[in-house]
Every structure is written in C-alpha cells, then in structure tokens.
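Heads up: the structure comes next, in structure tokens.
Removed from the display is one protein chain of the complex; every other protein chain stays in position.
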Amino acid sequence: MTERMWRPRSLQSSYDVVIIGAGIHGLATAYYLGKRHGVKKIALLDKGYLGSGNSGRNTAILRSNYRTPEGIPFYDASVKLYEQMSQELGWNVLFSQCGHLTLAHTDSSLIGLRVRAENNQVLGVDSKLIFPDEIKRMVPAIDISSRARFPIMAALYHPPGGVIRHDAVVWGYARACDRMDIEIHPYTEVTGIRVEKGRALCVATTRGNVAAGAVLNVTAGWASTISKMAGVPLPIVSHQLQACVTEPLKPFLDKVIVSATLHVYVNQTDKGELVLGAEIDPYQSYSMRSTLPTLEQIAGHTLDLFPQLHGLRVLRQWAGVCDMTPDYAPIIGRAEEVENFYMDVGWGTYGFKAGPIAGQCTAELIATGKTPALIQAFSPGRFRAGRLVGEKAAAAVSS
Amino acid sequence: MSFLLACPECGERSAYEFRFGGEVKSRPQQGDSEEAWFQYIYTKTNEAGEQEEWWFHRNGCRKWFQALRDTRTNTVIATWYPE
Amino acid sequence: MKRSALHRWHEKAGATLAEENGWYVPLRYSNAEQEAGAVRGSVGICDLSHLHEPLSPYARFLIAGPNTRAVLSKLTSLNLDLTKAYGSVAHVRSLVTRHELGFLLMIPRDYAESVWESLLHAGEEFHITVFGLEASRRLEA
Partner (left out) sequence: MDIRFNGKAIPIQEGDTVASALYRAGQRIFTRSFKYHRPRGLLCCSGHCPNCLMNVDGIPNVRTCITPARAGMAVKHQNARPSLDFDYLAIAQQFDWMMPVGWYYKNFTNPRMWHLAEAQIRKVAGLGDPPPPDAPEAVYEHAHMQAGVAVIGAGPAGLNAAREAASQGERVVVVDDQPRTTPGDSSYTLLSRSYCFGLYEGNLLGVLQSEPHSGARERLVHIRAKRIVVATGAYEAPLTFKNNDLPGIMLSTAVWRLIHRHGIQPGTSAVIISNETGDSAIAAELRNVGIAVVATVPPSDVLEATGSKHVTGLRTRRGAFACDLVVMCGHRIPDAGLLSQAGAKLEWSAEAGAFVPTELPPNITAVGDVAHALVRAASTLVSMPNKRTFVCFCNDVTSQDICDSVAEGFDHIELLKRYTTTTMGPCQGRMCQLQAIGICARETGRAIQETGVTTSRPPNPGVTLGALGGARHHPIRRTPMHYQHEELGAVWMDMGDWKRPRYYKSAQTERESILREYHAVRQAVGVIDVSTLGKLSLKGRDSGKLLDKVYTNRFSDLKPGRVRYAVLCDEAGIILDDGTISRPLADARGYNTGDPGGTRSVAPSVSAGTIDDFFITTTTGNLDFVEQWLEWWLAGAGWDVQINNLTSALAAVNLAGPKAREVLSALTSCGLSNAEFPYMACRNAEVAGVPALLMRIGFVGETGWEIHYPAESGEHLWSALMDAGRPFGICPFGVEAQRLLRLEKRHVIVGVDTDALTSPYEAGMAWVVKHDKADFIGKFALGKLESAQAQQSLVGFTMNANQIPEDGAAILVNGALAGRVTSARYSPAVEKAIGLAWVTAGAAAEGAQIEIRVAGAPVRATVTQRVFYDPDGARLRM
C-alpha cells in the first residue's frame, strides 16, 4: 500500500532543538542531528509548504570549484554527500554529474577562472581551463564565433559538477526525518523568540509557543527577520534572485553552462526544458515578484550563447530571496549574543549546493558544542575580527 | 525591477533606471566606539517592511536621493533629497 | 579640423563633407531635396554634433519626420511627451529634447556610432534616411 512520505503531527510544547525553516539546510541539520547524534526531539517549523523557499526555487546546480581554500573543501564535501544521497536515503535525487562549464568572455574573468582552476587542482578538486575548440566539442550547440559582442575566450571545466532534482532532495530528507520521528510542521510561522539572560527560551508560532533547548535559524532570505526576534543583528541584505524555464526541446545540452560576464546560467533538464538563471537583482527586496527587465536580460544573454534558440518559449519565471553577506560567504555558528541561538544563514545564491555539508556541520556544532574545522572560517565573529572570506572576488554569478 | 520610483528631479521612472544605494545609516564620528563603527560598516537592518534608503538616478539626472520603500511589496511611499 | 564622432561613418556613407566653424560637417549623402522629402514622408536622422558647446561630452543628433516617435519608442522607455529628459536610448544614457522637427538627442560621444546604428536599425521598417545639413536647412525653412 502507498506509504506517506511524511506525516502530519501535532505541535508539542517543548523540543530539544527547534529549527526555523524546513528547507534543505533545516532538513539536513535535523537529519544529521537524528542520525549521527541521536537527537530526536526536533521540530522543523516552516511558514509555507515543505521546501517552499529557496530549496525549490534554485536552479539545482551543484559544484565545488570555488575559489578559496575555505570554500573549496567545504563544497567538495557537500558534493560528496550528494553523490551518496540517493543510496543513503533510498530515494533517487536524480543527481546528474554531467559536468559544469564556467565561461570567460573577458581577460579579467579568464584570470579569475584560472585562479579557481589552480586552487582546485592543488586542493584535489577536478577542474581545468579549456578553450573554445574544446568547449565547442563538449557543447556543440554553443556559439564560439567572434560575431558575439563578447566572444567566449575560455571555460573552467568541472567534471563533478552537475544538476540535481532539488525538490527530490527536500522530499528525501523529509521522509528520512519522518522515519526518525523528527517532526515537520509546515504552515507554522514563527512570530517571536523569547530571550532571557542570553538564552532563547521559547519560540512563538502561529500554532502556539514551543520551548526550545536550542534554536536554529535557517531561513535564507528571511534570516534577518528571525535573528532580529532573538536580538541578533546580521550583516545580511536580502536580494531577489530570478530564474525561468522554457518549453521542452529534445535534449541537446548535457553540461551546465555559466557565464560570469553575461550573468546567466543555462542547463537542460531530463525533461528537455532549459532552466535559465540570472544574477541577483541589484536592490534589496523581499517581494518575490518576478520582473520583466531581468527576464529580458536572461533571454538576451542566453541568446548570446545559443542564438539558434530565439523561437523557444519561456514558460515560467520565478524569484527567491537570497541572504547576501559582505564577503559572499555564509555565516554558520552560534550567535555571540545568545548562547543557544544558532545560525546557518548568509547563503546568497549558493545555499542549495552546501545543504548537506552545512547540515552535517551545524548538527555537529549543536550536538557537541564544537565547531567543525570545515566551517571555522564562516563564523559569525569573522566580521568583527576582520577575517573575511575571499569568495566575493569570483562571485559575479555563482551557480 | 520594474516598480516605479519618483525621482525628485525627473519624476516617476522605472526602478531599472536607478542604482540602489542601501539603507540610510548615520555615520559615527571618529573616536566613537569600535562597536559603533562595526555596526555601521557591517550590520544591516535589512528591514522587511518600510525602510529609508538611498537611490541614484543613473540613467537620468545622476543625483542621489532618499526613498521610503516597503521592501515586501516594493511600494515607494515617498522620495526626497537628503538634508 | 574638428571631427564629430560619426566622421568616419559619414565618410563611409559617401557624404559630402564641408568645413563649418572649424568642423567637418556632412552636407548631403546623396541629394538634399530627396533627403528632405524622405524625412517629411517618414523619418530621418542628422548629425548636428558641430553645434555643441566647448568640452561637451555629447554628440548631437536630430531625428525628424512623422515616424520619429515610432522609431524612438523602440529604443527608449522615456515618455516622449516630456519636453526635455535624460533617459536611456539604445541602452545609453542620453538627453532627449523636443525640437520643432522632431527630437534632439544628446548621446555620449563615445557611444554615438553605436546609438546611430541602433537608430538606423530601429528605423528600417520606416525606411529611415540619413540627411545632411542642407536637407536640415530645407526642413527648417
């Protein structure tokens, strides 16, 4: 008989860990808290349906070819967790390691790509520079001619990169959490956090109050609003990020294509649709209403790469809200101001890629009190200490 | 980015013509506490609601002005030149 | 001799160039009467960059004729009922001013050729013409 993926539950009065945000980061943290650390009395609260935030709005691109010695091993560990996820969860997350190409159209972006290739190679991540002829062999549909306003000069080729079915990741984790009796509470909006003597005692929700041993803020674009409830200021600005999808064509593109110069990313799903993404909108907003100029930019830049697709129709356009930090690196750790208030925020446009490893590290931090080495560089205190992470230099487009 | 902003000089134009300059903050004095400077440089209110912020009319008069905008709906309530 | 940003374009288009106030100016491309007629009948553009103030960052185009608004509306979202406004024309910030024959466009000099080409492209459906100073004088007369 049909088995439910997860079950509706009634909200209890107290939990060991209350996780605000039931997206991939919250689910992964809950999963590892339960699986590795034996913490079971966990509630995941979400104001919408399961995975209704950025977990279901990103363009589902995975890669580990970051720029910094902090970023590279961290995202590499994430890709490795994704590689074993289908088997671990008994649920196919449709991870397709089809390879990822970041294009350079200018001298400066070419140098940026070389820095990444070099650092990746030194740190054991498979990526290398390739040039137009090889790009054309790999992606026969792409225009490498010089008629383009900004012709393609080179690409960073990253074989382990690829795409995944993002909703399947959410559902797979949710099912696994439910099997451990971790509670998932959709449509449960957090309205306040009671803090006394530097401890978060209680989380108020639209379905009642719950006492919490620890509180974790994993609300991406809304991170500032939740942290504010606990009196924890953040160096985060929320920006919209938009993407769109076209009608299906017979598969012709089996690589992920990203152009930092043109601010666009392109991949083709197993159904044949093209998923196209933009850079973040250049102003703060929580609106989530998609805009025409951004759609026009995405389309124009896609045609710069694939001019033959002019007759292909866009079917849907959507937006998510991204939590951008000053150095384009996340903030993971315990708040300096509130001792049992944890954060896994500041994910900008790269949160989905990091979900599993961020969840694993955050779970370890909450369960043991010790900060895993992989996330030490991402501590909330780094801004005060003047130790910013150098991803920003390469983050013009980050999928 | 298609909501409208009323530039005090040029009138109502698409937000696409402007550059966003962030939330309005007041700058500490030299000699103020380290904490005040830290908050000024890094911390953001990131208001989900009405917020005072800077905008620059890039494609128009090329002047900075301030606006009160609801960041949830992108409704601009008022615009003015800073004093 | 001073040269407008479109000097080379005029040369390539076979313009008859003359000197005026120390500038090379395009008098005509073919026949001034025909040029003026084409403008009256549809739309045309003319380079008036030599009429600028010292140290101006702008090239100056006149776009004239009954289809002027139709062409401009393909390149700018500016409300063309305004008499004078800064706005983006063919993705370039420009100053657009109403003129008795149409509109004066002040285009940053280094983008001038790019915008000129965009105007010609946008005007193709109206058989846009380029016209020289002689035609512009006839139109003003």
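Letters A, B and C mark the chains in the order given here, with residues in each chain numbered from 1 onward.
Rule of thumb we're sticking to: contacts are C-beta pairs under 8 Å (C-beta built on N, C-alpha and C of every residue); 3 or more make two chains touch, one makes a residue touch a chain.
Since we're looking at a predicted model, the values are computed, not measured.
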| item | value |
| --- | --- |
| Chains on display which the left-out chain touches in the complete complex | A, B, C |
| Which of C:16, C:34 or C:114 contacts the chain that the document leaves out | C:114 |
| Chain A, residues in touch with the chain not shown (by the definition above) | 2-7, 49-50, 52, 56, 69, 83-84, 86-87, 89-97, 105-108, 110-115, 117-119, 121-123, 140-143, 149-150, 165, 167-168, 171-172, 186, 246-252, 254, 270-272, 287, 289-292, 295-296, 298-304, 306-318, 326-327, 386-388, 390, 392-393 |
| Absent chain, residues of chain C that touch it | 1-5, 7-8, 23, 49, 54-58, 73-74, 76-79, 81, 90-92, 108-111, 113-115, 117-118, 121-122, 124-125 |
| Contact footprint on chain B, counting only the chain that is left out | 2-4, 14-15, 19, 21, 28-30, 37, 40-42, 54, 56, 58, 62-65, 74, 81-83 |
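In this section, only the chains that are shown with their structure count from here on.
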| item | value |
| --- | --- |
| Neighbouring chains common to chain A and chain C, by label | B |
| Chain separated most widely from chain B, comparing mean CA positions | C |
| Pair of chains joined by more contacts [C-beta pairs], A-B or B-C | A-B |
| Whole-Å gap separating chain A and chain C, where each centre is the average of the chain's CA atoms | 49 |
| Chain B-chain C separation of Cα centroids, rounded to whole Å | 37 |
| Distance from chain B to chain A - Cα centre to Cα centre, in angstrom | 28 |
| Multi-chain contact sites of chain C, meaning residues that touch two or more partners | none |
| Where chain B touches two or more other chains, by residue | 14 |
| Chain B-touching residues of chain A, taken from the complex the two chains share | 222, 224-225, 233-238, 281-287, 289, 291-294, 326, 383-384 |
| Residues of chain C defined as touching chain B within the complex | 77, 85-88, 93 |
| Chain A partner contacts - residues on chain B that touch it in the complex | 1-2, 14-16, 19-20, 22-23, 38-39, 42-46, 48, 51, 53, 71-74 |
